[in-house]
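Every protein chain but one is kept in place in this view of the complex.
By letter and in written order, the chains are A, B, C and D; residue numbering begins at 1 in each of them.
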Amino acid sequence: MNRSLLLKLLSAAIVFGAWEIAGRVPVSYAFPTFLDSMTALFAMSIDGTLLRAYGETLRPLVAGIAISALLGIVIGLWIGLSEFCDWLFSPIFIVMQAAPLAALIPLLVMAYGIGLTSKVFVVCIMAMPVIVLNTASAVRNTPSSLKEMGRSFLGSDFDIVTRIILPSASPIIFSGLRLGISAGFIGAILAELKITPTGVGDIITYSRSIADYPSMYAAIFSIILLAVLFLNLLERLEGQLFAGNNRGYVSD
Amino acid sequence: SAETIRIALAETPSDELAAFFVALDRAKANGLNYEWTAFSDEELAIQAVLSGQMDIGFGTPYAAMQRSKAPVRIIFQLSKLKFFPVTTKKYEKLEDLDGQPILLHSRGGGTDSIANVIEDKVGITFGQRSYVPGSANRVVALVSGQADATIIDLSNKNKLMRQQGDAFNVLPMFDVEASDEALFANLDWIRANEDDVQILVDALLSTWRDMNRDPTIIGRETDPDGPIGQLPAEILGGLDDFYIEAVKGGLYSPDGGGRVAARADMEWYSEAGQLDGDPESLNIEDFWYLAPLDQAGR
Amino acid sequence: MTLLGFRLPGFSSLILWALLWELVGRLDLTFFVPPLSEVVVTLVQILPTPAFLSALGETAQAFLLGVLAAVLAGVPLGILMGRNRLLDELLLPWVNIFLSAPLTALVPVLMVLFGFGMLSIVITTTLFAIWIIILNARAGVLQINRSLVEMAKSFGASPFDAFFKIYFWAALPEILGGVRIGIIRAVKGVIIGQLLISVVGFGALFELYSTNFLMAHFWAVLIVLFALAFAISELLAHLERRVAYYAARR
Amino acid sequence: MQETTVAMSRTESARRDADPSGPQGAAVDNAVSVRCVSKTFGSVEALKNLSLDFPRGELTSLLGPSGCGKTTLLKIIAGLLEPSSGRVEVGGEAVTGPGPDRAFVFQDFALLPWASVLRNVAFGLELRGMAKSEREAIAEKHICEVGLAGFEHSYPHQLSGGMRQRVGLARALAVDADVLLMDEPFSAVDEQTRRKFQEDLLDLVRNERKTFIFVTHSIEEAVYVSDQIAILLPRPSRVSEIIRPSGFRDKGADNLRRDPEYLDIVDSIWASLRSYVE
Partner (left out) sequence: MQETTVAMSRTESARRDADPSGPQGAAVDNAVSVRCVSKTFGSVEALKNLSLDFPRGELTSLLGPSGCGKTTLLKIIAGLLEPSSGRVEVGGEAVTGPGPDRAFVFQDFALLPWASVLRNVAFGLELRGMAKSEREAIAEKHICEVGLAGFEHSYPHQLSGGMRQRVGLARALAVDADVLLMDEPFSAVDEQTRRKFQEDLLDLVRNERKTFIFVTHSIEEAVYVSDQIAILLPRPSRVSEIIRPSGFRDKGADNLRRDPEYLDIVDSIWASLRSYVE
């Protein structure tokens, strides 16, 4: 077993151990132990509750993230390349980035109802600004010597965008995507807590209302786990597409 | 009594809470120290009282009382479950809603229990239940055509029917005496703070009685520097209308609920599926602490 | 952006959007977009009310405390993680998890652990801001030019000197970038906290106005919030630009 | 023409400079000619009225103090920068932008950090739409030539400075352009490697009649490899002198060091560069 995996396991053991102990003390009667929560998680996965819930939760989430990623990168590219677009649109996204979505949700419900649309919308509002702004700034900061090189070797504008600007911007774009996706998860959960309780958000609120705290924590745990898996997948993808340039640790 | 009692509201101060704050002011005049925190929903208020972070909470914690066996008792009924099934012109009576989707407040909440009881009493089954917290939001959903049937509170029903009465029906429904909002606290805490509780319940009862005689006293007695007085003029302007209609609709019991309400609650919440067991066998003393109310009524 | 030879300031396009807003409002398309002028009038009216001022105070206090905690804890932690491999390997997975975790889902846990008051709201705010600050500080340290570290060592720098004279400055552009993003996230955090935990401050105003359909009031508070977030973020962006001259050349 | 003596070439230089069409006039086939080019960056005047011809199949070096505008001139010829005034012709046609007849070796290498050495070297061909297998075969060949065989799948950050520079060189050679614009192409390689590259360059001039425009800081190198050396004045840059060293290549680099004629010319360039600096 390699060192990094070992350390990951070790740190997981420390954190979960602390959780278990805190649950046994107990810190609060509403704070279940790690093992209780895992048991509840297991039970919910077995009886299909969790599967059905994720069927609900993932729809707006995946749709919203897909829309935000595609549209966000395109708009970001556009903003990064055109001064006019930058002037016109980037203030909007900067403002949007600061939007306290939780407060806006009632408005969205009025505008788009309680269905999928407004949940997708919530995910998009959360996820899109950071994707757009990161993409734009990365595109703007493409080293000019690389662009010149592309031109001197006769790259068309399209070539230069796809083969030089995008790959060169990719680390920042991906970090934008990462932040965007995590914000999208926040949006999806927020939508389920504040718009209509469906999916995982419903498990959380309902378990809480019937004081079934292990189930509530299991649901929270599962959504965090899912978000982390999702992001690892993204990282894998980034590694595949563009071999990274990891510079290692200063102490080495 | 020097200690400050902590009150957990289940919503932000708004017109519906004006009467409660008037009562608090009266209690304060009699020497009660209090502070309040607003939570976004009833569950949080209940949770806060259960874990001792708050002393008195807002809500109807029957499920929690029975499930967690926590010694939580209701001391005063603030309002009754006066909710109304409102639909588009598609439906004329409750039977028409068989198999139809309906919009409710939250899973396990008051409107959910109304829906359960309707199903029982009328012998229908609703279709898909969707949840949108807030009567006002459900009105918007109804008006914008995103739903055909919902259950909303008295004031929103009146507002809607005034503005767009020709487009919607209020379906005739049986009367409900059960509580929508009640004040509750931990029994141990109540016993330790009998005096404070008494002051509070006295003030509440006197306010509720006065209000039932003259609803406009709420508007008049509201402290302009208090949380209600600071509300936007748009809301304050509607205060009198709100209470006149509410009193007419029987929202507030002039005697603070008491045994009648407790009985009704037990029947209702058993029927709604929130309480287990035969309502007859349930013991009022397990859910209500009636002494302060009895004392106040005397 | 230059127009007819004039250099338009960066955010002048907001004027255009404001006009569009006014237009949409005047067309009366939907009731929840009142004309901007009406919102501004409302804003002027509610600004001096004690209800608004106390909400502003409450929100600002929670926000500032949360951000302060995030910066004070996040920056040193990030720098240490960038320097120390063991610490990094132990903590990085968690930082990544919390960065990407839907923190909203954690709010109920916070309430259990830290109660329902100010503390939970401050912690929510901190949790929204801190992870990106840590990650950015760490990234800044990781890409530091090794020669600078060796140079300082060769001139006999103490660890303390190295930390404050080399690592901090070398990572400063990233740190500022992280703090800026963190602060923007913190605005969301504080509002989420004020809506999901106890309904106080701006959260209470939003709740009140939206349930009563006071759209002009609602937008007015929103504008104040935008303006605050915007001002802080621009201030940091300005600082970032001041160190940008060396950001690309470390 | 290549055999004119040093002495002759130097007097000639002054004349050529004064009248760009010069005594050799139309007889010379110029691959590139720069006519009265000026370039200002904001308030900085980098080039001023610079005229210079680059005969086909010859290697021209540009010598001049740092910051005098050598890179700027190269970029204007490459079509990457627009001159503020004046014109540039390549193969008789006015330059309006980059073209397949010119390849550039960048002072800062300009490698794609995310691409392997192989892809970097093949990148010029990739942009020209050549099929993958074909362009990689060509790239492989040039990677071997610059001594990087075995590093095809390394990434730029895994290479030393000198190796990176060689990747940039191989990329420019791979597109097989007629005119090679090289901006200090050997600055990061060590002396032995530099010597080898000089020989390779001279082979290309001799056998394939490629035209090189070459920026260097080393007077010795310029004298050894060039058919023509243009000495640039500090900003705003004009050509101060054109020197045509002759026959040094054939003497071999090792013997050169003691060649008095060579030493004379190095000394004189040294003296004239020094005079501008002071």
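We adopt the following convention: a contact is a pair of C-beta atoms (placed from the backbone, for glycine too) under 8 Å apart; a residue touches a chain by one contact, two chains touch by 3 or more.
Treat the numbers as computed from the prediction; the structure is a model and nothing was measured.
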item: Touch with the omitted chain, as defined above, among D:V37, D:I219 or D:L232; value: D:I219
item: Chain D, residues in touch with the chain not shown (by the definition above); value: 65-67, 160, 162, 189-193, 217-219, 254, 257-258, 260, 263, 266-267, 270, 273-274, 277
item: Those residues of chain C which, in the complete complex, touch the missing chain; value: 145, 147-148, 150-157, 161, 165-166, 169-170, 172, 243, 245-246, 249-250
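One rule holds for everything that comes next: only the chains that are shown with their structure count from here on.
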item: Most distant chain from chain C by Cα centroid; value: D
item: Inter-chain centre distance, chain A versus chain C - centres from mean C-alpha coordinates, in Å; value: 17
item: Centroid spacing, where centroids are CA-atom means, of chain B and chain D in whole angstrom; value: 87
item: For chain A paired with chain B, centre-to-centre distance based on mean C-alpha positions, whole Å; value: 39
item: Multi-chain contact sites of chain D, meaning residues that touch two or more partners; value: none
item: Contacts with 2+ other chains: residues of chain B; value: 47, 51, 134, 137, 140
item: Touch-based graph of the chains, sorted into line, ring, star, complete or other; value: other
